[in-house]
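With one protein chain removed, the remaining protein chains of the complex are shown where they sit.
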Amino acid sequence: MEKDQNNILEEITQQDYKYGFYTDIEMDIFPKGLNEDTIRMISDRKNEPEFMLDFRLKAFRKWQEMTEPQWAHIKYKSIDYQDIIYYAAPKKKKTLSNLDEIDPELIETFNKLGISLEEQKRLTGVAVDAVIDSISVKTTFSATLAKLGIIFCSFSDAVQNHPDLIQQYMASVVPINDNFFAALNSAVFSDGSFCYVPKGVRCPLELSTYFRINAANTGQFERTLIIADEGSYVSYMEGCTAPMRDENQLHAAIVEIVAMKDAEVKYSTVQNWYPGNKKGEGGIFNFVTKRGICKGNNSKISWTQVETGSAITWKYPSVVLMGDNSIGEFYSVAVTNHYQQADTGTKMIHLGKNTRSTIISKGISAGHSNNSYRGLVKMIKRAENARNFTQCDSLLLGDKCGAHTFPYIHNENKSSIVEHEATTSKISEDQLFYCKQRGIDSENAVGLIVNGYAREVLKHLPLEFAIEAQKLLAISLEGSVG
Amino acid sequence: MTPILTENTFKEKMLKLFDDNLRSNFSSDNEYIRNIRKQAIGDFVKFGLPDTKTEGWQGTNLSKPLMLEYKQHFKPFEKDVDVEKIFMCEVHDLESYLFTQLNGWLVFKDESLSTLPGGIVVGSLASAFKAMPRVIENHYARYSKVSNNGFVALNTAFAQDGLFIYVPDGVVVDKPIQIINIINLTENLFIQPRNLVIMGKNSKLQLLHCDHSLLHKQSLINSVTEIILTENSELEYYNLQNKDSDSTLITHAWVEQHSFSRFLSNTLTLNAGIIRNNMNVNLNGQGCETNLYGLYLVDKEQHIDNNIMVDHQKPNNNSNQLFKGILDDQARAVFNGHILVRKDAQKTNAYQKNRNILLTDKATVDSNPQLEIYADDVRCSHGSTVGQLDPGAMFYMRSRGISEDVARMALMNAFASEIIHKINIAPLRNRIDEMVTKRLRGELSICDQCILDCNERRKYSFDIDLSRINC
Partner (left out) sequence: MLSIKNLKVEIQGKEILKGINLEARAGEVHAIMGPNGTGKSTLASVIAGREVFDVTGGKIIYKGKNLFDLSVEARACEGIFLGFQYPVEIPGVSLVNFMKTALNEQRKYKGLDPIPAKEFLQKMEQTKKLLEMQTSLTTRSVNEGFSGGEKKKNEIFQLAMLEPTLAILDETDSGLDIDALRVVASGVNKLRTENNTFIVITHYQRLLEYIVPDFVHVLFDGRIVKSGGRELAIELEEKGYEWIRQHT
């Protein structure tokens, strides 16, 4: 049995990261290093208005005063911020309004990733913004959405075409000095997605951003801003991959969501950055700040994430429940294998009356990895009748990995109820034997059991994401039972 | 000599005090003790005292009590104190071997170390330092670790007296040993009691620790208790904490468990000024049982912080934590529970639960139950709830004609009784039950008080700064 499992583990560890290829595209790349000139160059290259440069410089100055946070349960060699390229973009020939003008290599790249940039070939019902390295290369269905008044474009386009919205909402949820990585992003971010859904509009398509790191030695700093005006609804998906490299690459993104009265935003992520090899070399350092604010009454923000990639994951998609009766949700599956480290969870900040939050977190650790859930539930005095329910489970596959749970609960209010439950366990021999007795081999059995374990979370994903996520879970973990 | 300490110059004062005493009051220490003191004062200088940025101390702010001026006494008081004249234990029908500590020093009539049936040695730690140097060397300061706060080191540097218990192999102590710590002075007092409990193989003991404040002003107590449970021994350790608002109590218990030992602790906090209990249990053997219970009933400005670390170092051990609290007025409770399951600690079962009831919107609870697990064949779970009395149960009782007040009282009693029923000494259980009922009615004001334990490593919390968000 033991031997059998080791063999399977071996097979799994040999499994290649199938998105690890590199595309040779003609690139516009800045030299390494970060100073005010770099920031001016980024702003200049993007032809930004004055307020953007001011914003960036202010953030940069704040960032210089800040230090990297140390509280997470992760270890990594310190990052040399001067050894990173802060801007890398596929060379533009003209403005990309037509698919014919995109480098065919790029189209091929996205085809290989299973993301078609040709609208007619795309599965119906999904609009995509494709971001490669620092730049958004193509946003599909923009025109269709525009008819409904929905703005869905790259962040850069929004800066040019909707500066009022950008000025009003950018950094309103994640302030520039919120944390070290948020400040860095605010200073150097190059692109990302922007979405505005007007009052009363239910977005008919799944909006999706696909992030791809391609160039070597670069950092990726994208920024997403979603505004759901009163009574609107939008479902947003985010996917990401990167080539296999021995170096660690930094990804420090920001996502901000604003939900006005009666609005609902559903944000789903399948994070599959390159996790490094089985010895723990290479892989993406993923330091991300994601936060939404339920600004109006009866609004709802729901985060669903499947985290399988990255050498280091540091992210806490959070909801500030400001409006009365607003709802925050966090559903997470985090898988770590080999030497991956994840410290992820959420913060639910209850400010309004009758606010509700639900947290379901499923951690799966294998190999030599460490997987931590860190969550904060806070209820202030004003948050009468607020409710939180948290369930976070850990599954350990193998005896060299770690699974940790660090919940913080702060309640100042007698009518509020916070409930937290957590369990840690492994796949039982009985379950495995039961599956095998029905003819299912170890690999498939583990895949089946892990997917069952994660189902509570996966069922919150949009359908086509759910299928991808299930496959990913199976790929990263089949058979790794200890 | 009555030195004064304040926060600003705390370190220097302690250092100077230490040097003075090294030449005077500590000069008769043997070499082992002296070396331990010297090392401890160094550790204290290195770590300093915790503030609210220190890991695990975010919830408890000691800056106010540390700003006050206290006196410390490094010599015992007059020997002939008739404790019974100033204090009577109120637990009826409790037969126990009773020991008293007055203002930091153990009180005795004839012998400073008594020998009880079976060869049990109980008495003054100061005397044990001299009378039993071998036992002291084998155990004293071997289990308490320097943690990220200087309190343990500070105690170790200055510790002079406290309760010493040695239960020989195979001895079952026939009735509980009770230690009552009394403070009875008309000046602000800082004391650092030090206790050592050594349980021989297959031995068994029930220990009850109560503290009382009689005549007193501001007090600061920083106590350390070391407990060693050798193979197959069993200890029940009850702490009754009934402190007044002018008191600050910091307790540390370090428990070392060898194979097949069983440890039960029950910490009952009925009133508090500021209380910080640290309990560290190291499961350094197999087949151990650890049950840690706590109940806290706090109101007004009272503050209770329970900090628990159970370290599963070896396989096949079971641990269980259950802490419950009811908070009224502006009271504040903190629970930091930590289960650490190390790589080799397979077949661990570890459970942790914290339940809180808030009666007002001014009371605050911080509950951080944490699991850190490096072994895969384990069963661990934790739970935490903060809420109110079950409205369904309230309604049910009222629908049967029970008034709201009575129903509320009944539900609070029921909530507390789960912990009270873990007390295995019947007279004590009855007395506590009575006290809790009185406490919940707001009728309990006397000060009983007690001791607990210690911890290491905690992360910073990671709150969102709302003032920065453009709400």
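We call the chains A and B, going by the order they appear; numbering starts again at 1 in every chain.
What we mean here is this: contacts are C-beta pairs under 8 Å (C-beta built on N, C-alpha and C of every residue); 3 or more make two chains touch, one makes a residue touch a chain.
On a predicted model such as this, the values are computed, not experimentally measured, just so you know.
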| item | value |
| --- | --- |
| Shown chains touched by the chain that is not drawn here | A |
| Listed residues A:287, A:406 or A:453, member touching the removed chain | A:453 |
| Contact partner of the left-out chain, one of A:107, A:203, A:396 or A:435 | A:435 |
| Chain A, residues in touch with the chain not shown (by the definition above) | 1, 4, 428-431, 433-442, 444, 448-449, 451-456 |
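Assume only the chains that are shown with their structure count from here on.
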| item | value |
| --- | --- |
| Chain A and chain B, separation of their C-alpha mean positions in angstrom | 44 |
| Of chain A, residues touching chain B in the complex | 69-73, 172-173, 175, 177-178, 291, 293, 295, 316, 318, 320, 322, 347, 349, 351, 374, 376, 378, 381, 394, 396-426, 482 |
| Chain B residues within the chain A interface of the complex | 343, 346, 356, 358-388, 459-466, 468-471 |
